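Down below is the structure, laid out as structure tokens.
The other protein chains are all here in position, but one chain of the complex has been omitted.
We just call them A and B in the order they show up, numbering each chain from 1.
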Amino acid sequence: MTTSIRSLAADLRQGTTSAAELTQDYLQRIQRLDQQLNSYISVAPERALAQARAADERLANGDSSLLCGIPIAHKDLFCTRDLATTCASKMLANFVPPYDATVVERIDAAGAITLGKTNLDEFAMGSSNENSVFGAVKNPWDLTCVPGGSSGGSAAAVAADLCLAATGTDTGGSIRQPAAFCGITGLKPTYGRVSRLGMVAYASSLDQGGVMAKSADDCAILLEAMAGFDAKDSTSSERPVTPYSQHLNKSIKGLRIGVPRQYFNDQLDATMAALLQDALNELEKQGAKLIEIDLLQTELAIPAYYIIAPAEASTNLSRYDGVRYGYRCENPTDLQDLYIRSRSEGFGKEVQRRILVGTYSLSSGYYDAYYGQAQRARRLIAEDFAQAFSHVDIIASPTTPGPAFALGSKTQDPVAMYLEDIYTLAVNLAGLPGLSMPAGFYDHRPVGLQLIGNHFDEATLLRTAHQYQQNTDWHTRRPSLSTGAEA
Amino acid sequence: MNWEVVIGLEVHLQLATQSKIFSGSSTRFGAEPNTQASAVDLAMPGMLPVLNEHAVRYAVLFGLGIGAEIGRRSVFDRKNYFYPDLPKGYQISQFEQPIVGKGSFTVTLSDGTTKTIGITRAHLEEDAGKSLHDAIPGASGIDLNRAGTPLLEIVSEPDIRSAEEAVAYLKALHTLVTYLGISDGDMSQGSMRCDINLSLRQPGAIEFGTRTEIKNVNSFRFVERAIFSEIERQSDILEDGGVIIQETRLYDAERDETRSMRSKEVANDYRYFPDPDLLPVVLCDETIEAIRATLPELPEAKRERFKEQYGLGDYDAKALCDSQAMAAYFEEAANAAGDAKLAANWMLSELAAQLNANNLPLKQAPVSAQQLAQLIVRVKDNTLSNKMAKQVFDALWQGEGEVDAIIEQRGLKQVSDSGALETLVNEVVTNNPDQVAQFQATDEGKQKKLLGFFVGQIMKASKGQANPKLVNELLNKALK
Partner (left out) sequence: MSVTTSQLADVATLARLQLDAEQAEPVTQAINQILGLVDQLQALDLQAVVPMAHPRDEIQRLRADIVTETNQREAFQALAPAAEDGLYVVPPVIE
């Protein structure tokens, strides 16, 4: 099932297949294989087939949208009208929104088919997809390993061909890290590039919705459909959307790629370093220039992130109080009991931990030392990148410290888990776009190379990844689960 | 013991925008519960705020109206606490960088003296919903229609020293905001709510005493009563050697006393921080000047102009400037009639009386400024006596038509023909010789009463249409 959006789009127009057939195929694969992965929280067969029939009609009328008839999945953090949106939490287990997220609206408008909602770490808080009330997701490459998080479900589903592409969200690495762990391509856009309306908020100044697919080409097509100004999101950018899918073929000759000394130091696992160096060499072979740079504020990223994100999250989650929707505890004795028990029973442990950290860091007496300090560190990080981009076009780095780790190996140690995001956090703090693409294998587990771009320069990231993918085949590899005997 | 009362007022003003401050829901008053509560207002997952431009405009207008600094860059903060009428679990407000900075406000007291009261700041925030305690037995019902209505919180300096000053401040504030058109400032409908911060100290002391806050007082009268009862309560405690506990209280109108609010917790740490869903509001000079250009003539300036231009006294000028509508009506009538004094008199007596009796606002008055002017013209040209004019006014109020038509129809034209009147006077004098004799025998000082008899006879004979002034003149001549 080596497919791409473009080749499927061609098949659909040639009549080799139909949207209904394609959707049926994917639904059957999900039914057959997802028990092993647990990548979907909910599958919507009737709805999907109805969408497919509508897509077939559009195709018959000559619709030119590449996404028309293409089966995708949404991370279950995006509100989908009349389709349960749980955020992998007991708090919203029965929540069926009467509205669509803007991202969902736009992808629907492009004619794509929504197969279902993918699993994630609860309220997007996690780096392993082990924090879901619906159970952990398994990595299709190694079922004893995590797929990464928080967009673990989307990553696993794409990798195992249970959808052609998927949406994800990324607050500190939640698209890029699982993309790296699952051997797929994932892109987090510039902050403000994609509307956050209807995308359940974790950390408002860091969250961005993005794309996960098998290739940069597929990512470009999906991103183009999703991105753009939304008047209902005050943080949405009015800048026009670059037609990414039309700018992929320009060569990367002369492209200046910054390689930060602080990222490629002796702290990086030797095997990882070797793999990633190969990838960098490949880019150099294609004419890019590798330039050593310094990102001196690198160390500030983790502390800054783990103050800012929980602080914002702690208040974003205050609305979950058992009053207007969502989980309510049984027989509350009084108002405070309603709040305390609904929230304590509705939220998982990791979510509660982050709410506590966030509430603490905003509380009187601590605000300036924590939150205020973190916002200052944030500016230093942003300026650090800005200074780097004055003499390089993009920056390359590892996406993760190592390949996918074993399920349960870090759940007892929140800090160890947090350190998994060491290369991705700074990108969110600075609001920059970041992409991870498959760059090799560490044992049998995929490894990703991260490319970081300047504000609104997703085009260069996608182009670079696309050119890399024209000359390498890491992104075409499939886990055996996926290619296993078809029924 | 003589205490100095120190009062600061926090007024929450609902801004008269069509839609809410952060969502496109209607702000119309009186709708069925939760029919004006959108997904944003209900804080549903994934919802985001977008700022209403009129809320900003109205805040700036207020700032300009009190001569305050306008915050060129203001920031919205989250004020965090849990309450069922607060859907997000935080209120979007402004903490450190409000849209309006320091300004001041001059109020006139009943004795004519003026006092300037400082305004510390004014900021934008969203209103909460309502908790209803009697709608559902054993529970509270939450209506979120009001949640998200734009509020301007206006904070005064603790410059107020009495209940009278407090009420004067609130009334002047009401006048200003209605002039600016930013709010209807109606305390009874809740569009203007007042929190009173009150403390006592020894006269001459520099430090403030411990203050209490009395929340959500919703009429001028209750503000006055709340202040009186709190002064009494605090002075009783202090005179007994006790200490005032800093707390929040409510004014109980039925018992005419303040009582402590049970539900406010010991430590409510609001954890203010900049709302990451909203960006800083930046106002450039051009924008502010463009808004300034739309400022109407403000109450104080209008009062002074009326005094100068129309020769009105303090009292009349103040009364006529109570609202823009009233001032506009006055100017139209005064200019059309060519007589400001008469226009003022008619408005403040007959017109005011009828409006009050029928509980109507000026804009619903059936008598227009033009009609009143026409009436005044007919009084001035002696067509109508004052008594007749009042009849015509009533007829106008009933919608009987225009002034001249009414005069014609009812035959109310004053008889001022001295020939005809002389005849009448002679008749009456001839027919009442005893009264004439009595009159001539009475001292001059006491004659007025007896004159009334003759005037009455002439009025009867003329069916009330004789020009009373002329009649008096002619009578006095005839009776000498």
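Just so it is clear, a contact is a pair of C-beta atoms (placed from the backbone, for glycine too) under 8 Å apart; a residue touches a chain by one contact, two chains touch by 3 or more.
As the structure is a prediction and not an experimental result, all values here were calculated from the model.
Among the chains on display, the ones the left-out chain touches in the entire complex are A, B.
Considering the full assembly, B:L250 is the residue among B:A172, B:L250 or B:L451 that touches the omitted chain. Among A:Y26, A:F78, A:F95 or A:F389, the one in contact with the hidden chain is A:F95. Within the whole complex, the absent chain has one touching residue among A:T114, A:S234, A:T298 or A:T399, and that is A:S234.
Set against the missing chain, the residues B:A139, B:A205 or B:A290 yield one that touches it, B:A139. Mapped onto chain B, the interface with the missing chain covers residues 17-19, 23-26, 32-39, 42, 44, 50-56, 75, 80, 82-84, 131-133, 135-136, 138-144, 250, 261-263, 267, 269, 271, 274, 276, 278-282. Counting over the whole complex, chain A has residues 95-96, 98, 191-192, 205-206, 231, 234-235, 237-238, 299-300, 302-304, 306-307, 314, 318, 321-328, 332-341, 343-344, 347, 352-353, 355-357, 359-360, 363, 366, 369-370, 372-380, 382, 413-415, 418, 428-432, 455 touching the chain that is not drawn.
Going forward, only the chains that are shown with their structure count from here on.
Taking each chain's centre as the average of its CA atoms, chain A and chain B sit 57 Å apart. Against chain A, in their complex, chain B makes its touches with residues 39, 42-51, 78, 80, 82, 84, 87-90, 142, 269, 271-273, 276-279.
By the touch criterion given at the top, residues 78-79, 85, 87, 92, 95, 97-99, 101, 196-201, 203-205, 231-235, 311-312, 315, 318-319, 321, 323-325, 335, 339, 359, 362-364, 367, 371 of chain A touch chain B in their complex.
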